[in-house]
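Yeah, one chain of the complex is gone here, protein chain that is, but the others are all in their spots.
Chains here go by letter, A, B, C, D, E, F and G, matching the order in which they are written, and residues are numbered from 1 within each.
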Amino acid sequence: MKKVIMGNHALSYGAMLSRAQVIPAYPITPQTQVVELLSEMCASKTLDAKFIKVESEHSAMASCISASAAGARTFTATSAQGLALMHEMLHWASGGRHPVVLGNINRAMAPGWSIWTDQNDSLSERDTGWMQFYCSSNQEVLDSVIQAYKVGEALMIPAMVILDAFALSHTYEVVEIPEQDKVDAFLPPFKPEIRLTPDDPHAFGGLTGPEHYFELRYKLQKDMEKAPALIEGTGLEFERLFGRRLGLVDEYKCGDADLLFVSSGTAGYTANVAVDLLRDEGIKAGNLRMRVVRPFPFETVRRILGKAKKAAVVDRNISYGHHGIFYQEVKSALYGVKKAPPVFGYITGLGGRDITPDTFKEIAAHALAKDGPDEEIVWIGVKR
Amino acid sequence: MKKVIMGNHALSYGAMLSRAQVIPAYPITPQTQVVELLSEMCASKTLDAKFIKVESEHSAMASCISASAAGARTFTATSAQGLALMHEMLHWASGGRHPVVLGNINRAMAPGWSIWTDQNDSLSERDTGWMQFYCSSNQEVLDSVIQAYKVGEALMIPAMVILDAFALSHTYEVVEIPEQDKVDAFLPPFKPEIRLTPDDPHAFGGLTGPEHYFELRYKLQKDMEKAPALIEGTGLEFERLFGRRLGLVDEYKCGDADLLFVSSGTAGYTANVAVDLLRDEGIKAGNLRMRVVRPFPFETVRRILGKAKKAAVVDRNISYGHHGIFYQEVKSALYGVKKAPPVFGYITGLGGRDITPDTFKEIAAHALAKDGPDEEIVWIGVKR
Amino acid sequence: MKEKKAKRIVYRSEREMPLMVISVGSQTHNLTGAWRNIRPEIDLEKCLKCGICWKFCPEPAIEIVDERPVVDYDYCKGCGICAEECPAKCIVMAEERK
Amino acid sequence: MKEKKAKRIVYRSEREMPLMVISVGSQTHNLTGAWRNIRPEIDLEKCLKCGICWKFCPEPAIEIVDERPVVDYDYCKGCGICAEECPAKCIVMAEERK
Amino acid sequence: MVEIRFHGRGGQGTVVASKVLADAIAKEGNWVQAYPEFGVERRGSPVVAFIRIDDKRIYDKSRIYAPDHVVVLDPTLVEAIDITEGLKEGGTIIINTDRKPDEFPFRGRFDVRTVHATEIAVKHKLGNLAAPIVNTAITGAVVKVLGLTKLESLAQAIREAIAIKPEDNVKAAQEAYERA
Amino acid sequence: MVEIRFHGRGGQGTVVASKVLADAIAKEGNWVQAYPEFGVERRGSPVVAFIRIDDKRIYDKSRIYAPDHVVVLDPTLVEAIDITEGLKEGGTIIINTDRKPDEFPFRGRFDVRTVHATEIAVKHKLGNLAAPIVNTAITGAVVKVLGLTKLESLAQAIREAIAIKPEDNVKAAQEAYERA
Amino acid sequence: MKKDKKMTLTLPAEELMSPGHLACQGCGATLAMRYMLKALGQRTVLCIPACCWAVIDGPYPYSCLDAPIYHCAFETAASTATGVKAGLEMTGDTETTVVAWAGDGGTFDIGIQALSGAAERNDDIIYVCYDNEAYMNTGIQRSSATPYGAWTTTTPVKHFKDRPKKDIVAIMAAHRIPYIATASVSHPEDFVKKMKKAKAIKGTRFFHVFAPCPTGWKSRPDDSVKLARLAVQNAYFPLFEIEDGEKVTINLKLKEKKPVADYIRLQGRFRHLSEAHIAAIQDEVDARWARLLKSC
Partner (left out) sequence: MKKDKKMTLTLPAEELMSPGHLACQGCGATLAMRYMLKALGQRTVLCIPACCWAVIDGPYPYSCLDAPIYHCAFETAASTATGVKAGLEMTGDTETTVVAWAGDGGTFDIGIQALSGAAERNDDIIYVCYDNEAYMNTGIQRSSATPYGAWTTTTPVKHFKDRPKKDIVAIMAAHRIPYIATASVSHPEDFVKKMKKAKAIKGTRFFHVFAPCPTGWKSRPDDSVKLARLAVQNAYFPLFEIEDGEKVTINLKLKEKKPVADYIRLQGRFRHLSEAHIAAIQDEVDARWARLLKSC
């Protein structure tokens, strides 16, 4: 069934169709509609889940974790300050191997208070052991939630589905809502091998000395390394059932491109518009949209970017005292790759400053005019 | 005056000599001695400061931030879970431009509970806009606290002084405790231009729309970019007064090295032992110890590593789904540098697994046997 | 008290902005009269000078000028509390011109 | 009840470990008798069989065997509570051999 | 690609109007995007919403700066703010008012249409005169004037979106369609 | 480089012993490192501490696995655990006990020395027989046997480190020095 | 009009809040701020966490208040105020009053830990909770201050709030802080008087302020003051003080209580309630009032 829904509701539908069982959540702009609809669904029994009206995001994630340990499929959603308040518990979910799924609306971090989009909230959680899926359309949001459960539960690793504030969260788009029975066929119930139950009593997460900790974390990374192939495979399976394919990245006219944008989120779609405009002007541009950031798709990035003449990485985020985070990671991935292209790093759109097709055209003009980057960071659109 | 003190007390002495005025803190192993000594100092008036016995680390950082806004020099210390619980407030301190200084004892993140060292706690805060100083001796801890105030207050950016759990926090070493008047000469009182006072009323940190947020964050990054030179300059000034020099990095026999370790923390000193052992065996090894990670010392790293034949980056941390964090960032910094060497990435010592001179010798043997890295991550010391 | 009816501040460059996220201007540049679609009109003849309208205006958009209540239409949002609370019932809420 | 006096578990490889940080063995491998430097000795002749020593042992290291209290010295840490609480004063804390 | 901007007040359902319209348009198979102004909406304060329509997938997620048309739900806004900002030359302006198009100063540069949606809403008992709910009524006028979709699709979209008095809302939209 | 391991029980001040000794050694200009076992110390449980001494700056921050000497504060530990683990062949073992060195089974492989620090401590009223505080006394014996520093430096270090009855502690150390 | 008659102002004339702010029409929280500043004067630092007031104040680089404000993280009103007080004292200012100003969500829920900590330390701050009975700034979600029976977007009509309102005053009283007061925007003179009294006390002082919200309550903007008054008069929100956690003084004695139904019926958020529900609410109010009387 096709419906015009907002990005936030795409998250709610995703959780509903995935039959999330425990949903502890706390409101924050611009996420509120996610939980409002879910609480409505629980009240009206459209969804057989326990909605827990926690008193903070910290508790939301704590409850997700322990409900997951008890064997339930769990969902929550948040944004910016709320995600940040969960930080300790994000480490916990991954270290404890609890495949929670969290919807995060990308919003700039305070202070000053902002409710507008940038990626610093979620990217500053890149080291917490969660998978991260960045979405560019409401359809992708909904589909990603379902896939995140599938991949996450197979690997026992939690996953975030991420969308831009307003530009996606509050934007209505046409979305195909899959049928429940088809989703059920794709995503079986969550049945973890080990769970918290008096039938098979274990202590979870006790004091772990230097003799054992290293190995447990090694396992986590090794399972993370299985994720890229699994995500691709899951994408294929999903395509067979639903006709839509999502992979680690989304290539738009990359094949013959002289200049490749590396982009993400809603800007990752706007970039396509710029690619077409540039091609109209005779410039062979392309766009590599990064959907999955954790695990980082090393091979895919190397394969695609390895062939480009130039790459322009567009970051709506920054690691202060370093570079844009995609820029940093793309360069790192390409290091040592033979004939890897010059890679330029651009920062734009922080705190909700709009990113338009013109932004990309300005970036293209800059990158095309130089042989290689001569500044650590190129700022686009800042009033200087 | 020379004293044999533990690393935690080096933090306390650093804060005392810097005349910290407000110290909100919460205990956590292995940091407790820091706050115990400070609370003792406040009780006995050795230090004229307000010690606030907050009920959580989140509140500790919130109180640091607002006391700093009110114009006081503030200090706190924590570790692992405590640092993680501060995460939202870490973003706040930097975004609000409050030069708080925080001592962090590197401890592995739960679950399982660990009290032993690795760097994931602080490195997973690398994107929060704080300067980060990693220490290798108790002397360096004490000196770094004083320098962190000097640099931080000049730029209005907060700073972390970081030391390994037990291997430094609980290890007693000989430390030269500088005289108070010399420290006073080096570090003048904190007098921010803008502060929270009814004499000049301003609202701090209000809602900041897309028209302004970007520029404010641009300023933060631009000031961060001033830090490397300032840290070097401050190190020189400190050397003139106290006879000890600390810079962005610490080079040990790097000049002619065929194989350069890139290391940090206490392992960054143990590496020196391995360098000597290897040189005894005729292998020209060297060690580049990273003291400052934020701001990332791009130029210094490029200059020193650009000349090496091979580099082996040793990470006591990991960004799950990616690489060791130093490995990632060093490669990123070297990307596009002509004749940059092959860089190998090793992960070892998570959760307090010991890193010994032999660990480095094993790493050297591995790196020397290959032309270039053929695995994403080389694990050292994991029981497989 | 900050400047009455302050101007909107326009920064053309980051260099003009203070280092910190701090306020340097008053909200009075924001003429919230535009929010109003009904307007309070005070019949001063009936007024008791009790000050209740002044007391309960949330903006505040009622000033005391020469010992009588005056609505500042630049700011009055038209909530109607003054009319509701006026003991003399001498404030009426009239429709704004459509 | 988990195995009495369980063995210490030795993992030689990460593959032997469960995926999650969970317990799979009992703490009884840990013979806390080594912590003791004084040892409770029960004079069963005087014992009232009241069970109070059993009740208050924090380990618990006192078992009821054949209707009488028996200290398990593998675990008794020598805290002395049993001796302190015994109403018959029939438990004495003796020094461990030095 | 067609881009439309809606002007209303916080609490008047401006976003709902744009959303219902988007819904109706999607029913005909077009691609569509609708979004509110990205800000803080306060009861009474002027607010804005947008829709973007195309016959192919819409990749552009940037904001609309130069709409083709403007729809004004609350006539008092015409004086309070500049509703023509960025509007393309010759664009249509649809205003809920009892006044005539030529009473508006910007009449020359733009194609001004008026419809008394408030009257229609009140007639169909959607709110009251002090607080009429005009958002569905006005969509009828928009569909008529701009011809973006069929009236039947609009009616369907209203039925699906509006929980309280759906049929009255449909009727109001129909009447506005006829009278616009 | 000299490396020493201390064995005691939680609550007995084992770490303090190692720290005081480090202090005393540093007073003679040597570089020194002292650290406890990196674990959870519980009242009564066996605990360990270490020191590492060199005449140049000590870069090595790894743990000590093969000490040159071992010091045992609590004699009951000799039976409870393996205090010789990793100890270098011929290394010295200093034990607080009233027994003779040749009463210990490992006598052959190592150089066993005994001193009745408990008696000395009790004599100087450091704790009581049930809970004697032997940590300072034993350091006197260590300084005598291993000759790492001067007795005067040890006395000074004890005075600086011990807040309660410093002089009695110094005297205990001196007596242990003499009797060791 | 009697030209000669002087205007009667029952509140201090000084105005530290300027118009142009971003509150909705008829916002009770805005009145509360206005009254508090009249009582405390300009030498006051405000710590405001996320809540409607974080927006009402105006965006960067503006502020509608003439007192300094630290806009702080949602859960940190109390710990921020504690820090400000310590910072001011250590830099030589011991006079300025430091106020934490938070909504019910920021107080009853996400901020209660920091508040409890400050109260336990008896930090020298005034904590004001303006209570509009839900998370309004994020669009009307339930908080633990939301009363039984109310609709919010997270307590939909089909499953309206089924737990009673958390008794924050009792919780604070259990902390035995020197001063606690309730206040209502319908009784500004009482509000100002108690706030001035609080200013003179040292230690942690707590205000629970009733602040109607037409947007969130689905009430008419012009009813805001009336609703607040009704709540006082029907003992839904009685006015009282507690000193040292023990000494209770009722500021407005009620001879006969108005029925709660009058109050309920003016608000859209209660529209779905049956007579039986309202009777239950009346019972609860009666019981609370009886407890209060007993505690004096």
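Rule of thumb we're sticking to: contacts are C-beta pairs under 8 Å (C-beta built on N, C-alpha and C of every residue); 3 or more make two chains touch, one makes a residue touch a chain.
Keep in mind that this is a model prediction, so the values were computed, not measured.
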Neighbouring displayed chains - absent chain, whole complex: A, B, D, F, G
Candidate in contact with the missing chain, chosen from G:Asp167, G:Glu243 or G:Asp286: G:Asp167
Hidden-chain contact residue, picked from the options B:Glu40, B:Glu179, B:Glu299 or B:Glu375: B:Glu40
Sole residue of A:Gly205, A:Pro228, A:Gly321 or A:Gly381 that reaches the chain not shown, by the stated touch rule: A:Gly205
Positions on chain G where the hidden chain makes contact: 108-110, 112-113, 116-117, 120-122, 144, 163-164, 166-167, 170-171, 173-176
Interface with the undisplayed chain - residues on chain D: 1-2, 4, 9, 11, 17-18, 21-32, 35-36, 44-47, 49-51, 54-56, 58-61, 64, 67-69, 72, 74-75, 77-81, 83-85, 93
Residues belonging to chain B that touch the chain removed from view: 26-29, 32, 35-36, 39-40, 42-44, 53, 55-56, 81, 85, 110-113
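Going forward, only the chains that are shown with their structure count from here on.
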Maximum centroid distance from chain E, chain identifier (CA atoms): F
Between chain C and chain E, centroid-to-centroid distance (C-alpha), Å: 30
Distance from the mean Cα position of chain E to that of chain B, given in whole angstrom: 56
Of all residues in chain A, the ones touching two or more other chains: 81, 85, 95-96, 110-113, 115-116, 204-212, 215-216, 218, 352, 354, 382-384
Residues of chain C whose C-beta touches two or more other chains: 11, 13-14, 17-18, 21-24, 32, 35-36, 77-78
